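Input: one structure, supplied below.
What you see is the complex with one protein chain gone and the rest in place.
So that you can tell them apart, the chains are marked A, B, C and D in the order they are listed, and the count of residues begins at 1 in each.
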Amino acid sequence: MSFVDLIFLICGAIAIFSGWRVFCTDSMVRASFFLLISFIAVGVIMLLLGAVYLGVALFFMMAVEMMVMALFMVMFMMNPAGLNPMKMVHQDKFAALAGVVAFFALSAVAVFGDFPDQPRPSDLDPVVTLGKELLGDSMLVFESAGVTLLATMIGVVAMSSHRGRYGDANAGSRPPGLEPGGMPAFSGDQEGSSGGHHHHHH
Amino acid sequence: MSIITVQIVAAALIGIGLYGALSQQSFVMLMMGLELILNGVMLAAVGFWAYSGTGIPEGQLLTIVVMAVMAIEMALGFALVVAVYRGKQADMTEALEGFKH
Amino acid sequence: MAMNWLRQLAAKAPVPVYPLLAGNLRTDIQTMGLDPRIEWVASPRHARVLLVAGELSPATDRAFGKVHDQLPGPAASIWWQGQPLDSLADGATILDKADDLGRVAHQLQVDLLSGKHRGEPALCPDEPPEPWQGLGDIGHGGEGMMGGKPYGRSMAMPTDDLRDGLQLDPMAFSLGPFCSFLPPGLEANVTLHGDVVASFEVCSTPYPSLLPGVFEKALEGPVSITELELARARHYLHQLGHALWINQSGTVAHAVFAKARSLKPGESLNKLKKQLIYTGFYRSAGADKGVLGDSQALMTGGVAARACGRGSDARVDDDGYRSLGFKPLVMDRGDAAARWWLWLEEAQRSLQLAHDAGPGHVKTSNTRSVELLRGASRDGQLPEDGTAMLEDLLPGLEWSEAMAVLASLDLSAVQRAGAGAEGTL
Amino acid sequence: MELTELLTLLIIGLLTFAVGLWLSGRPITKPQYRAAPPWPQRAPFLGGGSPENHAWNRFHARYYPMTLLLIAFEMEMMFMYPWAVVYVAEGMKALVEMGMFLAILSVGIIYGWREGAFKWQ
Partner (left out) sequence: MTASLTNALLVMAILAIGVYLVAIINRAWANALGHSGAGNPFTAPFYSAASLWVAPANTTEAPDAMAWHLAPVLYLTLAAMGLALVPWSQNLVPVDLTTGIVLWGALEPLATVVIFLHGWSANAHLSMLGAYRYVSLGLSYLLVSMFVLIGVALPAESLQFSAVVESQAGLWNVIRQPLGLPLFLLVGLGISFWGPLNFADSNDLAGGTSSESSGRARLVWQAGRAVMLVAFSAIGATAFLGGWLGPVLPGFVWMILKTMVVLAMALLLGQLIPRFSPDRFLTIAWVLLLPLAFVDLVWAGLEALP
């Protein structure tokens, strides 16, 4: 077993272990950062596979995304630090079964499938080929990504902003019905009052 | 490290992610599950790219597209969480059902 | 006792001291901090020695105990201008002269590091804020999602937000009276939404500031304007230095305090003024916040009122000042930066007045109405405490802005130390 | 070879981590179970005041619209790095394409600015 194999095994184990920890830790902040660790481990595997750009880029993309994830976790989750232990799951058994089935099915594909198994050319520079591709054949992908991201940005601002163009985003909506210490109430009588954000009824 | 081991790791990530996405009540935790699935997909894509023998850039491009999907999913997901919370002060997936008129 | 080499090195470091002000003594503390053998720290966690300045009142005993116990032990206290607490009186270090602090603190540090001084006993009982052990599934003390008191404290419940429509948990706590970033003695119940102040309720007002000796005398009879104005300039520079420190310009603040220690009549503060302008101090956090309303400005008086365009300055009623061609300095912006600006301008002008008054030994003539460091005395009436206005002024401000606004206002009541008592001069 | 560089980076990371762990001393991991500083010392510092609740609660991060914009906008960095490498080789074409891309995204930034996304909510 070579050194690379060893590091691959360690990183694979870290990625899977911390991915699993995400769903069994009480603290939301910990959960987000366990996910980040999982991503970082995958990024290291990518580096080992020779994807020098994607591996490193995964670090910065995911560091930002998980930071934001943690922010929103803490903003909107009750008991964000898991001071009281909790388990907020439904259809637990079914979900676990689905996960296991998916794992075995995909592994079977990996083991029994017939994939090319040759190392990539040693003189290949992954960053340069990617750049050429972006400016050449896949230019459409590139530019349409720009438009999609623009749409996302506008949608995000419109949905989350309080000071909407047409006044308060929640003007006319009723105060929420939450019993102190209880679960959030979402009874039907509150519907129809949410006139401020009808634009995301897709 | 070979294509098979890499794909098995990816499969495990996808499996765990699927479990999370199906079981979690909270919308933000559900997104974590989705992220984990996409994490596995990205790893698989890079694995195929690395062992394809040609190093065609499409493999990398696929990974980037997955990342973009992830970013968009997260941004829109959180914006939705904010909007729902503003109206109902809830972050549960069930609360979203109120929006399915 | 023998010390290992690390402790010997550590003993040579400036003593980290947390200043606990049990009286309105910030100016003195700032001057004492010029001693290179000590270093004021912002949190008691960073300190090895606690300096208790002033006389503790029984009302603050509990709060004192809390801060005292938050120094990581072994730690010890130095008492200055006040009697040690009974429980700590045994072997207490008492400081007689402010200049001695460096030597005394250093000796205490050596004793603490060498183990000769074993540290002071804790004042609060060693138990969690609420009993928690044994409750809940894992003995954490809470149950359900938000219920109980996990780990000894309860969890917050959401409330309406003041700006945004999101109902999230407020952060509520009481602050003070021994916070280095609040006026000494100010105790407040603060509610934060995010890091924006949602409510600021004053529980106990800051310690009254005692008039410096020369101002005492000015209320009794004529005093030399030179002396009076030098004291004034020093005071304003110290205020400005505190604002600089709050805004993370510790080095500049230190230099300002050093300058204030040895002010000379006629000295120019132009260099400092330019430096503050060019480094953007007047545009730092909170600079454009804290605009006082009319009644608030009148209540505060002095510089704060003049920064709001109210030209009241008792010095215009004084023949001594009139003979020097005195005119009040007025600005009309009324925000924190305007007050900082005027502090420096007033200090500069005071130095000029001190210089002009010097040769002829011009004296004050009006004892009925004297311009004090904050506001004016009218017929023996001294300015009263104005901290109540903070309850209107601070809500809505982001935390650092709120703290900067606090550092731009001097709201404590003014008191006479009594005839003949020594002031801060 | 890239792997050697990565190995060096790994060694540096691990070495610093180990040194840092040693420097920061023995951890007080479970304060409630082990000999730890006394309770009053561990109370949050509020200058003599006391908190009503835990600090850990639903905190209103007032810059949240910015973070959402950032997630979307940051995606564009993924495209920019490979673009930068081939920029000189591709010349004017690369400049125009990236200019278009950035111009599109700038619209999003300007929109966000107009809607007050870069302010404390």
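Methods note: a contact is a pair of C-beta atoms (placed from the backbone, for glycine too) under 8 Å apart; a residue touches a chain by one contact, two chains touch by 3 or more.
In this text, all values refer to a predicted model and were calculated from it rather than measured experimentally.
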Determine which of the presented chains are touched by the chain that is not presented, and list them.
-> A, C, D
Which residue of C:83, C:279 or C:381 touches the chain not shown here | C:279
Would you write out the residues of chain D that touch the absent chain, in ascending order?
-> 2, 4-9, 11-13, 15-17, 19-21, 23-32, 36-37, 39, 41-47, 51, 54-56, 59, 61-63, 66-67, 70, 73-74, 77, 80-81, 84-89, 91-92, 95, 98-99, 102, 106, 109, 112-113, 118-120
Per the touch rule stated above, chain C touches the missing chain via residues 6-7, 9-10, 12-14, 16, 33-36, 38-39, 41-43, 45-46, 48, 72-74, 113, 128-129, 150-153, 171, 173, 179-181, 192, 194-195, 244-252, 254-255, 258-259, 275, 279-281, 284-286, 398-401, 403-404
Chain A residues touching the omitted chain (full complex) = 27, 29-30, 33, 36, 52-53, 56-57, 59-60, 63-64, 66-68, 70-71, 81, 83, 125, 127
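Note that in this section only the chains that are shown with their structure count from here on.
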Could you quickly compare B-C and A-D and let me know which has more C-beta contacts?
-> A-D
CA centroids of chain A and chain D: separation to the nearest Å works out as 15
Chain C and chain D: spacing of chain centres that average the CA atoms, whole Å = 35
Shared-contact residues (touching 2 or more other chains) in chain A | 4, 48, 50, 53, 57, 61, 65, 68, 72, 75-78, 83, 130, 132, 134, 145, 149, 152-153, 156, 160, 162, 169-170, 173, 176, 178, 183
Multi-partner residues of chain B (at least 2 other chains) = 64, 67-68, 71-72, 74-75, 78-79, 82, 85-86, 89
Name, in rising order, each residue of chain B that touches chain D in their complex.
-> 64, 67-68, 71-72, 74-75, 78-79, 82
In their shared complex, at which residues does chain D touch chain B?
-> 64, 67-69, 71-72, 74-75, 78-79
Note which residues of chain D are touching chain A in the complex, please.
-> 2-3, 6-7, 10, 54, 56-61, 64-65, 67-79, 81-87, 90, 93-94, 97, 100-101, 104-105, 107-109, 111-112, 115-117, 121
